[in-house]
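In this view, the complex is presented without one of its protein chains, the others remaining in place.
Letters A, B and C mark the chains in the order given here, with residues in each chain numbered from 1 onward.
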Amino acid sequence: MIFKIFQASEVETLFELLSVNRIVGPVEKGRHVNGSTLYDFDVVYDFKDLKLDYGQTIHSAKNYFLPYRENLCTFTFENNDWQKHVDFGAYQAHVFFGLHPCDINALNKLDKVLMGDLYPNPFYGAKRSNMFIVGHSCLPTPSCFCHSMGADSVLGGFDLFLTRMEDEYMAEVRSARAYHILERLETREATHEDHLLFRKTASEKRSLFTCEVDTSDLTKILDMEFESEVWKEWGDRCLSCGTCANVCPTCYCYGVEQEVNMDFSHARKVKQLYSCNLVDFAEVAGGHNFRPESSTRLKYRYYHKHRGFVEAYEESLCVGCGRCGEACLADITVPEVIASVRGSEK
Amino acid sequence: MKTERTFLGVPVVKPRVGFFDLSSCEGCQLQILNNEATLLSFLSLVEIVNFREGMKEKSDEYDIAFVEGSVTRADEEERLKRIRENAGTLVALGSCACFGGVNQLKNRFHDLEWVKKEVYGDFPIETREARPISAFVPVDLEIYGCPIKKEEVEKIVTKLVLGHEISHPNFPVCMECKANENVCLYDLGEPCLGPVTRAGCDSWCTSNRMGCWGCRGPAPAANLEQLEEIIKQKNIPQERLLDRLECFGGFGEAARKMRHRLEKNS
Amino acid sequence: MKVNCNVDIRHLTRVEGHGNIRIRIQDGLVREANWEVVETPRFFEAMLVGKHYENAPYICGRICGICSIGHTLASIRAVENALGFIPSKQTARLRILLKHMETLQSHILHLYFLAAPDFLGVGSVLPLVDSHPEVVQAALRLKQLANDICDEVGGRRLHPTRTVVGGFTMLPDKHQLQSFGERLKKSLADFTSSADLFATFELPSFERETEFVSLKGEGDYPFIGGRLVSTDGVVKEEHEYRAMTNEYMADWSTSKLSRLSRGALAVGALARFNNNFNEMNALPLEISEKLGLSPVNHNPFMNNVAQLVECVQVVMESIDIIDTLLDTPWQESKEAVEAKEGTGVGAVEVPRGILYHCLELDSRGRVRKADCVIPTSQNHANIHHDIEALAQWCVEQGKQDKEIELLAEMLVRAYDPCISCSVH
Partner (left out) sequence: MMDNKLQFIDLADSRGLKNDRPGIAHFEYSYKAEITNVYPLTATEKLYQIQIIDPKERENFNFKPGQFVMLELPGIGEAPFSISSSPIRHGDLELCIRGVGKMTNFLDRVQRGTRVGISGPFGTHFPVDKMMGNDILLIAGGLGIVPLRSPIMSVLENRSRYGRVDIIYGAREPLELLFTYQYGMWKQFDINLDIIVDKADDKWTGPVGLITEILQKRIDSGSYDDFRKKTYAIVCGPPVMFQFVCDMLTRAGLPMERMFVSLERRMHCGRGKCCRCNIGSTYTCIEGPVFDYWSVLNLKEAI
């Protein structure tokens, strides 16, 4: 990895250099009743709108690579025959400016399921291959626990990662393309002092976490506590609304619907991201539901993320971004649920 | 005039349809006309043979009857029964027909004499509690919404004509609201029935920063106890939740119980 | 030849709501000529009692599916007047724009889909799809434009979602507004061709002296708030609306009825035109002249023409409003409003005439008493008298059965009555 140092003010130059492309980054979306600012990812046209010091966005950036709704194919009908047309829905490259380590880690996890395995998903793959990612360092929010999930720093999956150190940036350069763009900025080589400062910044960040999840032996504990009463309690609270999955940067499950045009000349097959908390997630034709109670569905969500995925990929499907807990109206948060399952409620 | 068409080799008949209205604002019917861009395609899908608001000719021979509005008078019950007899498929169009709609707001007074007096004084006028049409006749299909969402209606009617089974979303409005990446109304300090209301409107209101009022009725797994808890925790007056639950009649008993509870406590 | 005629129309078509026409003419004598309103009452005024004011616009919008925007705005105005709140200029502009687009879509709906079939000798717009495709296309285009703007400004074309006490929950997108402005400018051409089409329609020359009531514009063609006037010279303030409507009941109608200086009064496009023609822009005036409409006109069939003229007026005003909005930076969309005791009246000109909502609030902002006076209810008595006069006129003209029936239907339709709304 190549490291470069540049003045904080140069980041605007970087933005301008990249702005011939469509840039997606954190912007302000309104004000919470408690006075704090609400952020979300959106297309940014003006550097002034880019809020690099955001805490956490409400939604992840997944709409840009794993859209909530996507056309899987269209059919055209003629004379009792039909043709199927598939379009992966990638038309232009995107620059993601200001992704935090958790969100880049989330992409890396999604890559494993959606680009690896038996049947790589070209809809995702085509978009994923057309991204230029500028990561940005962050400070813990009251609800994030990425360090517990090992996602507070990111080793790959980006082009450039910027760590803010006082009034300078340390840039980790991961791709040749990023290297060439940085050549147009005023940068210098990182010195030993910079390396020390980097470590200091990192350890300061670590000391700021207020929220934690104990993941030791978690896969086994989840199995042991499969029948635990706490699931029922959480289940009673759950609204089965699917909000947690929608804001989650790693939730990818979906449902498919087909619809025919009013003149029967076309049809569409539409995918919609789903959520395992929704009542009919595991319902099959004829009405049998494998998870009829909200507690079994909520439990499944934790099993998939913190047990099953770990077995399959040796890492959890949760990056600890804290979004689901923030968005959940019933205040169901990962740290609390896991603590209660471990029997160590705070 | 039934035109023969096929889809995947299965014959598709162009059904004769009628639109009828009981007590309502007639907005749901109007939504069909409000479909400027696709109106002509809609007309190729069905043959409209009875539509008082839009045409003079009327026929009592129809395959599908769309009935808008709730029943609030004896003559409406009679009309509804006649429509049921004529129609192969009876569709309840909009929240008034499905749940009683805003019309049932007067039911909460229980004293209809007071209601009449409040509006008409001593002038004699006939009315009774507003009820959904399913209280009087079997209903084959319900299309929710106040107003109905035209895109949804088109999808549903296409399926109806094709003979492709129709199912409503089983998840609440929050799903669609999140997919539209809205800021949650609760973050803005406003109440919202999104977590308990059946989706399908594509979060019509919340995408416009208006909290959901539950016009489409409850989602299958609606957790109302928890929503009440949330409203309390967020310091939003309970009354504002009640207003919404009560507005369209979809939450029937739950809303009545809540009113009873609040009135007892105040 | 003596005229004999029985007209019995149950549930008149191509109008909103349920009404019947009954005419009995024996040997050239009009025995009976009635307009009956049989719509079921829904008791909106009672529904609101005890509810917080935030419910009023939301619920009242549901009085009517065609002019839900007007009802919503009237309720909002009533609440704001009761609370002594004056909306910002930006809010006022957006509301007027929204109101105009409702007027446009409603007038177009009436003119092309409900009224035009009579003049073209068909039962509905459906046959026109094949016989007059360009007319239908133009109508759909105009209506869609108006509706699209309602969606963008009000959140929804029917039962709007963004309109609340204090302002809007959300503001329209400026890029969208700009493109709407352009589409509106282009639409003016459609009106010139519409005017040509309407010039070919033969309107009955029937007239009956009528008192016309509307808002009075001061430097503009009025739509929201202001003084109330009549062509008989009555002038009242907004909060004195009861003196302008004088509601009463009659056994032939489930809707309340109104009167002023005479037995009946009329509201609507023709009333607005008759009272405010001097506030109109040049182009609409030009069109009105071309179509033979000049003040004060007492032919109820001319309401159709007045609607067409108003379409042009609201389009031109909307173009200006959009320009102003584009030139001004956005302010906060909504201002905080304090609940307090008070009574407020909101008078709004909706497509069918002047609409009043009056709300009495208690100190916690709950509705103690609500009163809504709907334009069509103000028109019912006049329609009733017009039918009598029309029957008489038909006898004089020697018209026959079918013709009388059609003329009676066309007369009622000309008022563009919104019956379910009038009975609310």
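A few comments on the model shown:
In this section, contacts are C-beta pairs under 8 Å (C-beta built on N, C-alpha and C of every residue); 3 or more make two chains touch, one makes a residue touch a chain.
These numbers come from a predicted model, not from an experiment.
Taking the full assembly into account, the omitted chain touches A, B.
Considering A:Phe6, A:Tyr54, A:Phe198 or A:Tyr252, the position touching the chain not shown turns out to be A:Tyr252 (whole complex). Of A:Ala8, A:Ala202, A:Ala282 or A:Ala339, it is A:Ala282 that touches the chain left out of the display.
Mapped onto chain B, the interface with the missing chain covers residues 7-10, 162-165, 167.
Although one chain is not shown, part of chain A still touches it, namely residues 17-18, 20-21, 72-73, 75, 77, 80-82, 84, 86, 88, 90-93, 95, 113-115, 117-123, 125-126, 129-130, 132, 177, 180-181, 223, 226, 252-256, 258-260, 267-269, 274, 276, 281-286, 290-291, 296, 300, 303-304, 307-309, 311-312.
The rule we apply is simple: only the chains that are shown with their structure count from here on.
Ranked by C-beta contact pairs, the top interface belongs to chains B-C. Taking each chain's centre as the mean of its C-alpha atoms, the one that lies farthest from the centre of chain A is C. Our note on geometry: chain A versus chain C, Cα centroid distance of 51 Å, whole angstroms. Centroid to centroid, with C-alpha atoms defining each point, chain A and chain B lie 37 Å apart.
Across the assembly, chain C contributes no residue that touches 2 or more other chains.
In chain A, there is no position where the chain touches two or more neighbouring chains simultaneously. Chain B makes touch with chain C in their complex at residues 21-31, 33-34, 36-37, 39-40, 43, 48, 51-58, 72-73, 76, 101-103, 105-106, 109, 114-116, 118-121, 123, 125, 127, 130, 146-147, 204-205, 208-210, 213, 239-240, 243, 247. Of all residues in chain A, those touching chain B in their complex are 29-33, 38, 40, 58-59, 63, 68-69, 77, 80, 82, 236-243, 246-247, 259-264, 272-273, 275, 278-280, 294, 327, 329-331. In the complex of the two chains, the chain C residues touching chain B come out as 11, 13-17, 40-47, 49, 51-52, 54-55, 58-59, 62-66, 68, 109, 113-114, 117, 123-126, 129, 140-141, 143-144, 147, 155-159, 161-162, 164, 169-170, 249, 254, 256, 420-421.
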